[in-house]
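This is the structure I want to talk about, given as C-alpha cells.
Removed from the display is one protein chain of the complex; every other protein chain stays in position.
So, subunit A:
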Amino acid sequence: MALIENTKCECGHQNRVGTVLCESCGKPLDNSGESQALLEMRYDGVARRSQRVNPNFIDRIWNFFSSVKVAVYLILFTLLGAMLGTIFEQESNFINFDPSTFYKNKYGQIGEIYYKLGLSHTYESWWFVLLLVMIGASLVICSLDRVLPLYKALSKQRIRKHLQFLTRQKVVYQGPIHEGEETDWVERAVKPLRRKRYRVHAEKDALLAEKQRFSRWGPYIIHIGLIVFLLAVLFRGLPGLHLDQHYWFPEGEKTKISGTNLYLENEKFTVEYYSQDEMSEDFRKTGKEVPKMFETKAILYECTANCDDPSKQPQLREVKRHAIQVNDPLSYKGLSAYQFDFDLTPKLRSVQPVLVNKVTGEQYGKFKLEMNNPQQEFKLGPYTLELKNKFLDFSLNEQGQPISKSKDPNAPAFLFLVKGPDIPEEGSQFIYFPKQIDKERFQQDAINEKLGGLQNKLQIDVLGMEDVDFIASSSYLNIRIDRAMPFVWLGLGIVMLGLIMSFYWQHRRIWLRIDDGILTLGAHTTKNWFGMRREVSSFLAAMGIEADEKSLENGGK
C-alpha cells in the first residue's frame, strides 16, 4: 500500500501525484523547504500520466514504454544490432547465390557462425524488426505521456510564482531596486523585454516574459514524423504497394513488365566514356577508362487490347518516352525504371536458315527461327519441322541430359521432330545449333547420330551473314513501384521540421517579482544558457542594473 502523499500546495492548489513543482504557484514540492538545489524543470514539473498510483496491467505497459531510460536502451540495442550486420555482407546484397556455403567459403569458421546466427540477414531478423516496433511504441507513448500535461501546464501559467521557484532557477538575479522606483518598475520592464521579442504578462509587482514557446513542441513533432516514417516503411511491403523486379531489356524489343499491363522497349542503349581531354593530366597517366554515362532510350507502352491472350499480338499505345540514366529514372504513374546494369555482348535474336537435302542438294526455306518466341512448326517443301524443345544456353547435366543453363541465348539449340519422305512415319529427332562454334563444341553430328541418324540426309544451314540478326546490347533495368514513398518523404519532412524547431530555437522565460523593494528574477531556457544569461544581463542593463553574465549563473548543484 503506497503512502498517500500530501500533494496539496501551500497556495491551496491540489496537485496530482508525481508533480514536482506546484502547477499553480511553482513552489517546489520536494518537502525540503530549505534546499537551494537547482529545480528540475523538465516538462515544467508536472505529473506525467505514467506516474499514476496503483498502476494496472495496461498502465504498467504504458509506464514501461513511457520511460526515456527504456527508450535509450532500445536505441542502444538497435545501434549494436545494426553494427553486427555490417561485419560481413548481407544476403540482400546478392541476387542469385547460396548463403549456406558463401559465408563458409569466404570467411571460414567465423563466416559459418555468422550465417548460423542469422546475422547474414540481420535487418530482416525478427529481433531487429521487433526492436524497431518497440522504438515505435516508445515514440508514441513517450510523447503522449508528456506532451498533454506539458501543454496544459504551459497554457495556464501563473505570472506570480513562488519565491523559491525563482531563486532555484539556473539563471537568477536578486537585488534591491533604487528607492522610489518600485511602483512602476514592472511597468517599465515591459518595453525592453518586448524589444527582445518576448511576450510579456505583467501584474502589479510580478512579471512573466516568454518567447518561442513553439520550440517546446519540436521533440513531439520529431516523434510524430518518425512514426509516420516507420509506418510507411512497415506498410511498404504490403502486396500491391510494392514491386521490385530486375529485367533484361534487349535492344529493339518490347518486354512485358509482369504484374502490370505495361511494356517497355529499349530503343537504344549507349555507354559513353570520358574522352582524354576531359581527364586531368594526372589521371590520364593512370590509363584508366571511366564511364561517363549509361543511357537507355526507353519507350513505355500501355496494352489496350489482347493483353492476356498469348495467341494474339497485344495492341500497344505509347505512353511515355524517356532517356533513362543513372540518377534519372523513367517515372510513370508510380512506376519507375532505373538503370541498373548492361551487357554489350551481342546476342542472337533470330536466324533464317534453309533446310538442305544432302542427297539431292535441294534447298527448302528460308524459315525464320527466333530465339525467344520461335514458331512451333515449319512446313518446308515436303518436310515438316516440329519444334520439340529449345535450349538457349545448351549444356549437359551430370546424367548426360540436355539442359539450359540460363535464359540468355549464349549457346542456343533447337530440337526438332522432322517428318517427310524417307523418314519413318512417327518422325525422327534432329538437333540444330545455330552458332557454328556450338556445332563443333557440342558435336551436333554425333548427337544427331544417336537421335536418329538424320544428319546424313538433312542439314539446316544459314547461307550468309544477312540471315543472322543480332541484339547489339541489352540493358538491365530495375522496375519499381513504391506506393508508400510519399508517406516516407512526408514523415522525414515532419522530422526535419521538428528538428529545426527544437534545435534552432529555444523556449525562454523570465519571471520576476518585487517584494519590499527587492527584485527577484529567475530565467529558464531549454537550451543555450549562455545566450539566456547574455539576454538577461542586457535586459538588466537596460533597466539600469549592472549584472555580469557570469554572476547570473546559479551556483546551486
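Methods note: contacts are C-beta pairs under 8 Å (C-beta built on N, C-alpha and C of every residue); 3 or more make two chains touch, one makes a residue touch a chain; residues count from 1.
As a convention for this text, contacts and distances are computed from a predicted model.
Considering only "XdhC family protein", "Metal ABC transporter ATP-binding protein", "Cytochrome c biogenesis protein ResC" or "Alpha-ketoacid dehydrogenase subunit beta", the record for the omitted chain gives "Cytochrome c biogenesis protein ResC", by its UniProt protein name. Across the entire complex, the residue among A:K366, A:K419 or A:K527 in touch with the chain not shown is A:K527. Touching the chain that is not shown, out of A:Q51, A:T78 or A:T255: A:T78 (per the contact rule at the top). Contact with the omitted chain, checked across A:L415, A:I500 or A:A542, is made by A:I500.
Across A:T286, A:Q376 or A:Q401, the single residue that touches the chain missing here is A:T286. Panel shows subunit A; residues 40, 42, 68-69, 71-72, 75-76, 78-79, 82-83, 85-86, 90, 92, 107-108, 110, 122-123, 233, 244, 274, 278-283, 285-286, 290-294, 325-329, 336, 338, 340, 478, 480, 485, 488-489, 492, 495-496, 499-500, 503-504, 527-530, 550, 553 of it touch the chain omitted from the view.
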